[in-house]
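Only one protein chain is missing from this complex, and each of the others stays in its spot.
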C-alpha cells in the first residue's frame, strides 16, 4: 500500500478524532464534501457530528475555535487555502496567540493551511505564510516535508496545548508517497535529510525535495551537500543547524515564502550570530521572488526556487 | 517655535491636502475630533469635505482607499492604532499590494500606523508591524525616527504611486521636538545619525533614540559607535549599511518588533551574505521579547530594547 | 429599445453559453441574472466589479471576448499578462475592477472608486455594480463594505446571486435568515428580490435598482434566487446537490427561459436565435484562434517588480 502526503493528513485527522472525543473539525466544505482537497474525505461519515461545514467566515472560524479550546475541545480548523487565513489573521495573531500568555488558559487549536505554489494557482492560492505567523509570539509553526511528518506532526499538533499553524504543502499532496508512516519524530527537532560535508542546505516543506535534487546534482560534481529539514520553523532547531554548519562550514537557506525577512533570514541571522566562526563562506539564502505569485506556469517556475536555482546557488557557495 | 513629531504629521497632512486636491483623509474619529492622537486636528475645518470619519471597518477602509486610488485620488488612511491594521491585513497585503503587479494600475495610498510601545498600552495598542508588512511584495514601509522625517516622508508618501505603510511611532509623538522641518532627504536612503568607527548600529524609529543614547554611553568608555537610521525598512538601503560596516567591522541591528524574522534578521542576513569579509565579529541583533507586549510598565520596560540593553550588547560586540 | 437590449443580452448569453476553453469556474444557470446587471453598465464609464460567475455580466458590460480568452490562456497580450488569470481579470483604469480571490473584498474597492469620483467631481451619472454569492455574504469584508457604502450613500448596485450553494455548502450552513434580502433593511438600503432564472424579471428589477441608485437613493441590494447548474469548478461534479426536485424552479435553465421569452414576445424567431448562437460560437472560436497564437510570458523578460516606483524597487530576485 502506498500513501500520499494528502492521505497522511486525512489519516492523522482520522486518528485524532478516534483517539480523543474532544477533537472536532471545522472548515469550509469539509463535511459531506470532504474538503476542497479531500483532506477530510469520509470523516464526517466516520465521525458523525464532529465534522462541520463552516460559513465563509475565516475570522469567526478562528474565534470559534479559540472559544471551543477554552472549553477543553481540540479543534482542527481547515483554511481552504493558506492565503485565506489573511482574513482570520487578527484572530490568529491577536486572539489565539496571546490567550495563554494573557490569561494562563491553554489554547489547543490546530489551523491547517494548505500552502505553497502549484502551477496555475496564481497570487491567491499559492502563498506560504509560515514566515508571517512565525513572527508572532505564541504560535507553533509546522512545515512537514514528508508523508511521515505530515501524519505524525498533525497528530501531535492536536496534542499540543498551544495554537499550531500547520503548513501543509499542496504541491506535495499527490506527488509525495510513502509505504507507511514510519516512526514519529518529536516536533521541534530538525532532521538531517541527507548527510554531507561540503555545504549545508537548511530548508523545509516542498523546498526540501528541490534541495535534495540539487544536492544529488552536486554529487555528480563530487560534492557532498548536507540537507537539513527543519520540520518546524518555530521552534527552529538551531542546535541541529549549527552542528551541520560546524561540519560543512557553508550555509544555504532555502524557502518558498517571499524574500524579505522570514524563515531564511532567521536561519542566516542565527547562524551568523551564533556560529560566525564556523562559516568558511558567506551564508546564502534563496526564496521566492519579491512579487506576487504568478498565474502562468512559465512565470511561476521562475518565481519560486527550484532545483536549478538551488544548484546554481550551491555552486556559487562552494566556489567561494 | 518648536514642533513635535506629532505636529509634523499633522503639518504634512495639511500640506498634502493643500498641494493636491486629490488627497483626502479617511479614518476613525479623524474629522471633527481630529483623531485619537490629534494628528488630524483642525484639518476637517481647514479642508471641508476632505476629511472623513469612517465606520469601525478596517477591511473596508483599506478597500475603499484602493478603489479611490484607482480613480486618481490619493487617500491617506489612519488606523487608530497600528495593531488594528490586523483587521485590514488582507486588503493591505492582497488587494493594495498586488494591484499594480496584477493590473498595471498604480495604487497610491498611504496607510498611517501609529506604532510602537508606550507605557501601559498593553498587547493591542503597542505593536510594531513593519516586519510583517515588509515581508509582502508591493509595499513601501517607512519608519521615520525624527520630526523632519515624519514631516517630509509623509509628504513624499502621498506622492508615491504605490501603497505606503507609514509606521509613525507613538512614543515619539510628544517626546520628540525640533525647531523646524529642515531639509527633505529622499525615501530609500538611510542616514548616518551618528558617525563612528568601532561598531555600527543599524536601527530605525524609536529605537534610533535608544541607540543614540547607548552610543553616547559607550563614548564614555572610549568607543565611537556609528548609528545608521534606516528611515525606510523597505526598501532597505543596503549600500549605506555595508559602507558603515566596512568602516567599523561590527554590526548590531536593533528593532522594536518581535524577535523572530523581521527587520533585524533581514539586516543581519544581508550584511552576512553580502559583506561577510567585512565583519570582524559575529553580527548581533536586539528586538523585543517573544511574548505579547506587556501592560504593566515594569514588564514593558524589559520587553523592548532600551539604552541599557543596547549598551550591554554593544559591549559584548566590542569585546569580541 | 427593450428589444435591442434583450438582443445584446441574448447574444452575450449565448456567448457565455458557448464558453471558453480552459475556463474553470462557470456561470451556468446564472447568465440571466448576471447579464441583467451588466447590461445596465457602460464599458469605460461605469464601475463594475464582477465575481466568479459573471461571465455574462462581463460581456454585457462590454468586455471584449478576446480579453477573456487571452486571460484564460495567460498570454502576455491579455490585460493580466499571465501574471494573474481567469476570473481575476479586469482593467481598473477603465472602472473594470479585477477581483482578488478573497470573497467580499471587492465591494469596498468598487465603493471607493465611486466615493473618489464623487469627491473629485467625476461621478456624473455613473454608477457602480458588484456581485457576491450566498457564501460570500458571510464574510466580514462584505458586511463592512455594504455598511460603509450605505453610510456614504453611494450609487452602487450589489447583486447577490443566491445559487443555493457555496462550493458544496448548502445555504442552511451559511445563514439562518429567510431570504438574504432581509439584510437590506439592517443596512438601511433598498432590497430587491427576483427569480434569477427569469431574464425579463431580472431586467426589470435591475432597471429599477439602477434607476433608484442613480436618483440618489444609495446602495441597492438585488437578491436573485437561482441554482448553479454545474459544479463549483469544472473539476467538481456537484454530486452533493441533493434533490433536484427540491430545486425544481431555480433549477430551470435561464437561457432556455430567455429564449422562450424572446420568441413569445416576438423579439426573435427560433431561426434568429439559432443564428445568434452560431455567430457567438464563431466569435468565440475566432478569439480562441487569435489568442492561441499569441506569446505566453517569458520569465527572462518579466520585470519581477511589484512596485510601480522604479527607484524604490529592491529587485530581490534569486
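A, B and C label the chains in the order they appear, each numbered from 1.
Note that a contact is a pair of C-beta atoms (placed from the backbone, for glycine too) under 8 Å apart; a residue touches a chain by one contact, two chains touch by 3 or more.
Given the structure is predicted, the values throughout are model-derived calculations rather than measurements.
Peer 1: Since one chain is left out of the picture, which of the remaining chains does it touch in the full complex?
Peer 2: A, B, C
Peer 1: Using the touch definition up top, pick the residue from C:68, C:139 or C:162 that touches the left-out chain.
Peer 2: Final answer for the missing-chain contact: C:139.
Peer 1: Could I get the residues of chain B that touch the absent chain, sorted low to high?
Peer 2: Interface residues of chain B facing the absent chain: 28-29, 32-33, 36, 52-57, 59-60, 81, 83-84, 86-87, 120, 122-125, 259-260, 286-287, 289-292, 294-296, 298-299, 301-303, 305, 309, 313.
Peer 1: Could you please point out the chain C residues that touch the chain left off the display?
Peer 2: Looking at chain C, the ones touching the missing chain are residues 138-144, 147-148, 150-151, 153, 172-178, 180, 182-189, 218.
Peer 1: Taking the full complex into account, what residues of chain A touch the chain not shown?
Peer 2: Where chain A meets the chain not shown: residues 21-22, 24, 49-50, 54-55, 57-73, 75, 90-91, 94-95, 97-107, 137-138, 140, 160-162, 187-188, 234-236.
Everything below uses one rule, namely that only the chains that are shown with their structure count from here on.
Peer 1: Of all the other chains, whose mean CA position lies farthest from chain A?
Peer 2: Chain centre farthest from chain A's centre: C.
Peer 1: Express in whole angstrom the distance between the two chain centres, defined as the mean CA positions of chain A and chain B.
Peer 2: 30
Peer 1: Residues of chain B that touch two or more other chains: which are they?
Peer 2: In chain B, 90, 94, 97-98, 101-102, 137-138, 234 touch at least two other chains.
Peer 1: Note the residues in chain C that touch 2 or more other chains, in rising order.
Peer 2: Counting only residues that touch two or more other chains, chain C contributes 80, 83-84, 88, 100, 102, 140-141, 305-306, 314.
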